[in-house]
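Every protein chain except one is present and positioned as in the full complex.
Letters are used for the chains, namely A and B, taken in the order the chains are written, and counting of residues starts over at 1 for each.
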Amino acid sequence: METEILHHTRASFQDHLPVLVILVPFLAAPLMVLLGSRRLSWPIAFGASVAAFGIAILLLAKVIDGTEISYHIGGWAPPLGIEYRVDAANAFVLLLVTGIAAIVLPYARESIKTEVPVRHHTLFYALFLLCLTGLLGVVVTGDAFNVFVFLEISSLSTYVLIAQGSYRDKRALTAAYDYLIMGTIGATFFVIGLGLLYMATGTLNMADIAERIADQGGNRTVRAAFAFIVVGVGLKVAIYPLHLWLPNAYTYAPSAVTVFLAATATKVAVYVLLRFMFSIFQPAFLFEVNTLEFIILPFAVLAMFAASFIAIFQNDFKRMLAYSSIAQIGYILLGIGLLSEAGLTAAIVHLFNHGITKAALFMGVGIYVLRSGGSFLDDIQGLGRVMPLTSAAVVIGGLSLIGVPGTAGFISKWVLVQAALEKGWWPVALMIVASSLLAVIYVWRVIETLYTKPPASDVIAGEAPLSMLVPLWIMAIACVWFGLDTDLTIGASQTAAQGLLSGSAGMR
Amino acid sequence: MFDEFTGPFIIGHMNYWLFIILMMTGLYIVVAKGNLVKKIVGLNIFQTSVFMLYISMGKVTGGTAPIFPHDLDIDPDVIYSNPLPHVLILTAIVVGIATTSLGLALIVRINEEYGSIEEERILEIEQAITVAENTAHGDVMGGRG
Partner (left out) sequence: MRHHLILRVVTKFLVGTIMLYAFYVQFHGDFSPGGGFQAGVIMAVAFILYGVVFSLEQVQRVFPPWIVHKLAALGVLVYGVTGLYSLLTGFNYLDYTALSPHHPEHGQHYGILLVELGVGITVTGVMVAIYYAFAARNPIISDEEW
């Protein structure tokens, strides 16, 4: 065979960032299992997620001005090869996901000691990292089928993580089973949609699909594909009528898992929805078919009210927050349903702000569970006096959930109301405010029980361990910080929204 | 009229019809059967229908297996089927196996904890737990539970 001198420019560390962000947690997980050391597993998991966080920061710094990075796996150029693509929209989501992972892990260490048997700890961290890998992969990839594969990696590990709650409450098993059935149906719908797209276009690269769809207009195969993909991803997002897996899964999963899922998994699914709606099916297609606002908007509003209403009547703080999550997803969908730049910006801002708010609140719940053995309102009553630091952070999170000025929640609702008014939809704007009032009711119920009732007699007195308090307070401070300094959140969201709205031009 | 209907519409789209029948069979089993194992079986049928959709998609009329001769001396007259959907489905099958085994493992655990794999029985047990919880924790809240 003749010798072929290859002209090859050495790729540097900077060029590899898009794949490294996935590779670090992906390789750390089997390494942990191979070493099999319980002492080493946590440091490895933590190190990997911090490294991924660092890489995500570097990536965001590179793309925040609107540039894009394309990485060719195996050196095969797209559209034939698999491409990883980073722009402002997904770098922002990467930052959220890796950041939450790096903060949840120190918290998880104490939390799972009481909730998961010690012999499962190594596998627990390995699964956590696999879940992280899946979520990051979904975000970073530019190949449509790759999204499915990564989505399933994260989902399968999520089912197992939820089932780990069975040592505290056996209903975690049925919750995981339900989620498995629903999630698999959703994923399969998604694959059917991809298959139809492949039939219509003959390619799987997102940018390439977008380009070829544009030539076809909206033929029936493409429309069917759109419907399948929206329903399939909608199951993962927990769009209102498809949300039934969520309350049980969040309630019975181990606390650390709930924090991680609530803050990242649904957000990543929303990102997939955005990516497919806007970058692949053009905004023009959405406007033209024009059914989107009539489908998404009513369900979004229904979610805001129905789920908030159910949340009011919950006696379990954790379950209350789970229902509140469904309502908050309603706000995000509302932003998408407005189909305007301001609406999309609001959706992406809320995606981030709700992520940190819910992380703070669920972390608080986890600490209460650790100290008082349950998250029912009478388990946590009076803990405001026994555990002042934890409860103060929970109150901040609660205020952010309501949307009190000065917190992150206020910013996203403010942007959302503005977007609705800009479209002239003042009834929608009123409904946003009205449903926030429902949030006031359920958050107030918690604050009331925390501070005005005497603590139950069998409560273990004292604050939570520092390794849980610090992550909680990081999240609580983030809630305030992003309520005051909006440069990062709104700035990045605007760039992302502009990129998304320019359709496939944003993928070039 | 009849020929026009059966020809292109039914025979011509046979793979799609079979896909739809299998898909609906699978979904029906998932929704209608109360036995957890049967639900997993339904899920498998549902997923298999998608595999069939993809694989039939890759078929090129008159095409042969897409394996090039060893010396890469390709005869331009030979038509090859499209191998890409098959590769995709290989991945999807692996995902399906993982889902099935995980689902079955969960059922084993559910059976150990609940003593049943019938949905009705499990729901009854869960209902009882919820009622017990609400009576234990509801009073403190002024009976609002």
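FYI, a contact is a pair of C-beta atoms (placed from the backbone, for glycine too) under 8 Å apart; a residue touches a chain by one contact, two chains touch by 3 or more.
Keep in mind that what you see is a predicted model, and the values were worked out from it rather than measured.
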* Asked: Any idea which of A:40, A:73 or A:431 touches the chain not displayed?
  -> A:73
* Residue among A:27, A:61 or A:484 that touches the chain left out of view -> A:27
* Determine and list the chain B residues touching the chain excluded from the picture. => 67, 70, 90, 94, 101, 104-105, 108
* To do: Determine and list the chain A residues touching the chain excluded from the picture.
  => 1, 3-6, 8, 10-12, 16, 19-20, 23, 26-27, 29-34, 36, 71-75
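Note that in this section only the chains that are shown with their structure count from here on.
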* With chain centres defined as C-alpha means, what is the inter-centre distance between chain A and chain B in Å? -> 25
* Structure fact -> Touching chain B in the complex, chain A uses residues 145, 148-149, 152, 156, 159-160, 163, 166, 170-171, 173-174, 176-177, 180-181, 184-185, 187-188, 191-192, 195, 198-199, 204, 313, 315-316, 376-379, 381, 449
* Under the touch definition given earlier, write down the residues of chain B that touch chain A in their complex. => 23, 27, 30, 36, 39, 43, 46-47, 50, 53-54, 57, 84-85, 88, 91-92, 95, 98-99, 102-103, 106-107, 109-110, 113-114, 122, 126, 129, 133-134, 137-138, 140-141, 144-145
